[in-house]
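All protein chains but one are shown in place.
Note that the chains take the letters A and B in the order they are written out, and that residue 1 is the start of every chain.
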């Protein structure tokens, strides 16, 4: 069995972490699949998706701070849109996460949330969720 | 067909690479699945999983050294647990790898091993393995 779902998020800053765990959970529940996997896929090249802590909002803030230190805007960049720093972050964090589905729900660790990570906002973005299993 | 497996590892240092290839191979063999995929998932937010060389232990040591250069502890961090450097590394390396299963075994390159990467040890950690296929 397999099911494909889609939802949108709206970022408000250039760099922003948005918790989409609830949306992904709903897609898994809607699929009716009990045991399998769930692929969360971002069809953009200046945004990504990651898992990280959900309890303290300072974690996302700190990770974002360091990502901007790792991938600053540089005068050497040639890409004319001027957002190469965002393209670098996308390849570092990655465009998808593959999660485990069990008992009809996501199997996440106690502190894990699914974060959409905007690197070139504000924009309206699309997120795809593919659930596969039985 | 799909099967879910779980095992534990015990890290001894703050930053440590532990080779879990054998444990993942056993989970694939136990599943009885011959052709498909295998998702290795770390349900923690200060540890990750990656593939890298298995022959020379200096590779893991060198990668760890550079990860700490890329993501140092910084006075600007606000997360009160004081381990934001580990949360950054987790989002850079990633919480899961998706492997190919063929002939009832992992299909890895000659030099590839599956490494659990601890960034905030020592701790006892859980690793989940989902095998999916036929």
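Everything that follows uses one rule, which is that contacts are C-beta pairs under 8 Å (C-beta built on N, C-alpha and C of every residue); 3 or more make two chains touch, one makes a residue touch a chain.
Note that the structure is a prediction, hence the values are computed from the model and not measured.
Q: Among A:7, A:77 or A:111, exactly one should touch the missing chain; which is it?
A: Only one listed residue reaches the unshown chain, and that is A:77.
Q: Can you name the residues of subunit A that touch the chain not displayed here?
A: 1-2, 4, 37, 39, 41-45, 70-71, 74, 76-81, 84-85, 87-88, 90-92, 94-96, 98, 126, 128, 130, 132
Q: For subunit B, enumerate the residues touching the unshown chain of the complex.
A: 35-37, 50-53, 56, 58-59, 61-63, 65-67, 70, 92-94, 97-100, 102, 107-112, 117, 132-134
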